[in-house]
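Here the structure comes first, spelled out in structure tokens, and everything after it is commentary.
Missing here: one protein chain of the complex. Every other protein chain is in place.
Here is subunit A:
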Amino acid sequence: MLDIECAGAEVEETIKRIQSQKGVQGIIIVNAEGIPIKSTLDNSSTVQYAGNVHQLLMKARGMVRDIDPQNDLTFLRVRSKKNEIMIAPDKDYFLIVIQNPTE
């Protein structure tokens, strides 16, 4: 149990650290079906991000695997004018971080 607690604490710490980095606007953790389970943004933004990112992720993953079924998507970065959205996908979840590094 101690290990799990430590692990949980470590994870919490890491999330806090990321949140405190310069320009980071929000972190969202979404489960496999597209429901956000943890977020540092307000609810409406979270839901918007989660929904849209989910669709994009499916498309990106489908594309990568269509070309080579043994390949898989590991990271996705979307750079826009105002900020950058970084997505780390996985089978059971995906992690979204929105950052504006030039702040």
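Definition applied: a residue touches a chain if its C-beta (ideal position, glycine included) is under 8 Å from a C-beta of that chain, and two chains touch if they have at least 3 such contacts; residues count from 1.
Note that contacts and distances are computed from a predicted model.
Within the choices "Large ribosomal subunit protein mL40", "Dynein axonemal intermediate chain 4", "Sorting nexin-2" or "Two-component response regulator", the name that UniProt assigns to the complex's undisplayed chain is "Dynein axonemal intermediate chain 4".
Touch with the hidden chain on the side of subunit A covers residues 4, 7-8, 10-11, 14-15, 17-18, 21-24, 29, 31-34, 37-38, 58, 61-62, 65-66, 69-70, 75, 77, 81-82, 84, 86, 88, 90-93, 95, 97, 99, 101-102.
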